[in-house]
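For this view, one protein chain was removed and the others were kept in their places.
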Amino acid sequence: MTLSRRTFGKLAVGAAATTTLSMPFIRRASAADAAKLGVLLPLSGPLASLGNDVMRGFDLAKQMINEQGGVFGQDVELAIVDVPSSTEATSQATRLITSERVKVIMGSYASSISFAASQVAERNKVVYFEQGAVADDITSRGFKYLFRFIYPASELGGGGAQFMLDAVAPKLGIPNEQLKVALLYEDSFYGTAVGESARTVLEKAGVQIVDATSYSYKTTDLSPMVQRYKELQPDVLIVCQYTPDGILFWRQAREAGLSVKAMIGNGGAHNVNEFAEAMGDDVNGILNAGTSVYINKAGLEPETAKLFDLFHSEHEKRFDGRKPSAHTGMGFNAMWTVLKDILPAAGSMDTQAIREASLALDKPIGSTIVGWGVKFDPETQNNTRAFPTFDQWQGKQIRTVAPDPFGIADVKAIPMPEWGQRGDI
Amino acid sequence: MDTLIQLIISGALLGGVYALAALGLNLIFGVAKVINFAHGEFLMLGMYAGYWLMTLTGINPYYGAPFIAVAFFLLGAVFYLGIMRFTIYRPELTQVFVTLGLSIALQNLALMFWQADYRTIQTMPQGMSSLQLGGMHLPTDRVIAFGFAMVILIAVIIFLRKTFTGRAIEAVSQDLMAAQLMGINPQKIFVLTFGLGIAITGVAGGVLIPSFYAFPSVGTFFVLVAFVVVVLGGLGSVTGTIVGGLGLGIIETLGGYVAPDLKEALPFVLLILLLAIRPHGLLGIKGAEKETLK
Amino acid sequence: MSRFLGYFDWKRTDGLWFAVLLAAAFALPHFIENDYYINVLVLVFLYAGMASAWNIIGGMAGQFSLGHTAFVGIGAYTSTLLFNYVGVSPWLGMIAGGLLSMLMAALIAYPVFRMRGVFFAMATLAFGETVRILLMASRKYVDMPYGLSINYDPGFIRMVFEDRSSYAMLTGAFLIIVTIFAFGLSRSYIGSYLRAIRDSEEAAVASGIPMRKYKMIAFLISAFFTSIGGTLLAQYILYIEPSSVFSTAISIDLPLMALLGGIGTIAGPVIGAVIALPLRDILLETFGQSAPGLHLVIYGIALIVIVIVLPHGLLGGVKSIRERFVSRSHARSEREEPK
Partner (left out) sequence: MMLEVTSLTMRFGGLVAVNDVNMSVSRGEILGLIGPNGAGKTTLFNVIAGVFPPSAGTVSFNGNRIEGKSPDVTCNLGLARTFQIPQVFTSMTVLESISVGAFLRHRNFAAARAKATEVAERIGLGSRLEVPTSSLTTAERKRLEVARALTTEPQMILLDEVMAGLNHTEVNQMLELVSLLRDDGMTVLFVEHNLHAVMKICDRIVVLDHGVKIADGLPKEVMEDAGVVTAYLGAAVSSDQENADA
């Protein structure tokens, strides 16, 4: 902090109250070129579950890199900030930049946090790597220092819908014009963005959209929606839900005996272990569009396949036997790529250099543990080699079914058997 | 027609959940005039209690309810003696922010101890998750929760009407000064009320976990609805809580069927409308809404 | 003019020191070069201003609203929508938002003013939630993205600034205007009326005060200024969405700040904001890295302790200490005086 103290002294009386409280924030920047990265994630509050998943991925990557000697010959340091919502994001991004003096910020999983925080980074010419927020508009603002690893919502929702048309509908043997599809999504950023893009693809394909409904993920009851679908009898149900409402919905669907021929989730609840635990055997057969860390490693480059194994084993070792989730995988992937590829290529923590190194990065598909490659679009700075993968719960495990070469299983059990008879899938 | 009946049944069962979640709140609200913003967190703790009981000892929370009740009675007494005692004759704002502080602290303690994972248990064997009744589906866990709500309600009413202690609680809730003149020690009554209110809330959490999930901020999903139920039914009216809960559950389910997007707004719109027409709630004491709790 | 000035109580000059202090704080951003401190200052000014606005209905008139986020959200959304879709400058949008908030306040006033205390609080809480849900549901019919982001394109007309000290000036000016307004109000007969209503509605009405009218005046003024704060918040963060600007957290934070400083006083909400915001940041910085949630555990406990120890806020605490001191010295002097 640099204050022109002489002038300041004149106003000391008036100002004292305000400043004394902020004094403890004073922090000296550490050695010039140590790789110190800011991390902005929702670690408490309603988004905490997946936020902490991402954090484990970041942490694991950092630990593994440091064990290999760090970056620029020094240990990597993370300045982690818990940002439960976008209101805190501006403040905390500013603090990371000015007080912690970070040149790179990694975030943030929630689109709203990403919107607010990346704007601060852009103003301060600090590089912001977004690992998991999907809102399309995040990268349509022409920002020069914002890079996104994950695919946007339109590709997730649209991809999921396309997958249904390509891989599921033929198995049902119903032509598109007669195929009845219902769309259900939670009404925050994630759900609406994904739901609306799925809708666009479905409309184009000419299927019958019998219902498109949103609801709040904080709800304690989804039985009216279940009842709606019992009435409308869609063939396929496409949903986009967070974990709590996902568990609630599928359990209530089971209780009410709602039977549809195929069910597709879009990330959120549908690729986390808690979902499988909550549903028991009945989780089997449910399809998911999203990212997976349970892909076929034969599709990965040899080097990456080794890292893939290491990621799984180290994760279980360091986090009490816990199996990694997709979000942990994405977090790991982003942090690993930044520390392993981008920063060494940049050679220093100079943001211009980091930016150029990022733009120059060219990793083919199959070179990261989630299957993606990395090549940032020079215009939008989105990762052009990220894509959703498609999974199905089989034997209470999530198994990738598409795209090639990452599938380890085939789509089974379409149309789905009744509830309670899905143990064998 | 079948759909309508099914919706009404689902709504009534949801109403049971709401009533159960709100009963303890109303008891404390009615007697000690404390708006407990940490109510949802006690419910959350009850859910975790049910969860751990099942995972660690294998005891189904339905059978374990008495243990939860005893433990949470003590927790409630500690809650009163350790914190709320200092706020009881204070302005309502003090109570709001003290309980709010507690809510923040408890939520994040749960986060520290148990992490942010969503935890669920299955109490019913495969295929028993719902009862079939003339073409209607009744989710077993919610039916049981509903049963708990009714039993607890009746027990509380009998306790308040028929026992000396219960009548003393009623007396304090209606007129603190008069009760004191009658030789009732309000401190003891408050400890008892908080114990009882929190015990009910704990049991509620315990029997709700089979049909929901436990995670640190799950309380926030329930607390606003619980407030709405209490105000709808009427401050200090135990029967009102059930009526309010059932009414809200059915209206919400029917409304949710017609316009899912507006489902979440229904409780609040209902609350504002009802208060505009009948400010004291459905079964509340007239004039209670004018009561400034200091 | 002189007739107008006659409405004010010129005898009581306390609060003047406070005005001086505020003016000094206003100059502060010029001397701080660290962006983060300016950021804290911006937020302190902004929240202090909104808490002061809340205080007009919540503190002065004693109507404990828990729904003020509705006005913050309406302000933020009105100006942002007007700017993004119609190109209206936020300077005008801010006023439009304020007027719309006043309209909403007037609409909700009839049902909610039938209640007091907890019931009023609950009804306003419900109001805040309802507005958010209605906004989200309306997206079905109106083509509007879930979140609105304001282009970072600095310019005075667009109310987007490159340097943060401009934001500090802006929010500082907002705080000063709200404070002056609240100060004037409290020193006029309206202020007396509001306090009378807060202390005893029966006696207030018996003194010829049309209670609804004055509650309404306070509510409308409060809604207007809170709404302006909403616009400023949007212009500062440059991104809004229903769950960020229509959040119960805001509804709770504003009264919390008023309470921490001293509810119903002019300086109280400002002092409260000066305590609460940096306290949270300090806790986050100190404990945020050790375990998720630890800083909030400490914050929650701190809140419990502070509120129990200082139920009337910092100002109330200072006052009671002073009173105890005065009454003791008073008692002493009485004893010493020969009768």
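Per-chain residue numbering starts at 1, and chain names A, B and C are given in the order in which the chains are listed.
Criterion: a residue touches a chain if its C-beta (ideal position, glycine included) is under 8 Å from a C-beta of that chain, and two chains touch if they have at least 3 such contacts.
Fair warning: this is a prediction, and the values are worked out from it, not measured in the lab.
Asks: Going by the touch rule at the top, give the shown chains the omitted chain contacts.
Replies: C
Asks: Kindly state which of the options C:Met50, C:Leu82 or C:Ile209 is in contact with the chain not pictured.
Replies: C:Ile209
Asks: Kindly state which of the options C:Asn84, C:Ser166 or C:Ser192 is in contact with the chain not pictured.
Replies: Residue touching the chain left out of view: C:Ser192.
Asks: Where does chain C touch the missing chain, residue by residue?
Replies: 3, 6-11, 187-189, 192-193, 195-196, 198-200, 202-211, 264
Assume only the chains that are shown with their structure count from here on.
Asks: If you connect every pair of chains that touch, what shape comes out? Choose line, ring, star, complete or other.
Replies: complete
Asks: Compute the centre of every chain as the mean of its C-alpha atoms, then state which one is farthest from the centre of chain B.
Replies: Max centre-to-centre separation from chain B belongs to A.
Asks: Indicate the whole-number Å distance between the mean C-alpha point of chain A and the mean C-alpha point of chain C.
Replies: 36
Asks: Where the CA atoms of chain B average out and where those of chain C average out, how many Å apart are those spots?
Replies: A distance of 32 Å separates the two centres.
Asks: I need the residues of chain A touching at least two other chains; which ones are they?
Replies: Within chain A, the residues that touch at least two other chains are 43-44, 48, 52, 187, 214, 216.
Asks: Tell me, which residues of chain B touch at least two other chains?
Replies: In chain B, residues 107-108, 111, 116, 216, 261, 264 touch at least two other chains, as defined above.
Asks: Can you list the residues on chain C that touch chain A in the complex?
Replies: Listed in rising order, the residues are 20-21, 23-25, 27-28, 31-37, 39-41, 43-44, 133, 136, 139, 145-147, 149, 151-152, 162, 164, 236-239, 241, 243-244, 247, 249-250, 274-275, 278-279, 281-282, 284-286, 288-289, 292-293, 295-296.
Asks: Under the stated contact criterion, what part of chain A meets chain C in this complex?
Replies: It is residues 1-4, 7-8, 11, 13-15, 17-19, 21-22, 24-25, 43-44, 48, 52, 55, 79-82, 85-87, 89-92, 94-95, 97-99, 111-112, 115-116, 119, 122-124, 135, 137, 141, 187-189, 192-193, 214, 216 of chain A that touch chain C.
Asks: Using the touch rule from the top, collect the residues of chain A that touch chain B in their complex.
Replies: My answer: residues 43-46, 48-49, 51-52, 187, 213-216, 218-221, 223-225, 227-228, 230-231, 243-244, 247-248, 251-252, 254-257, 272, 274, 277-278, 280-282, 420, 423.
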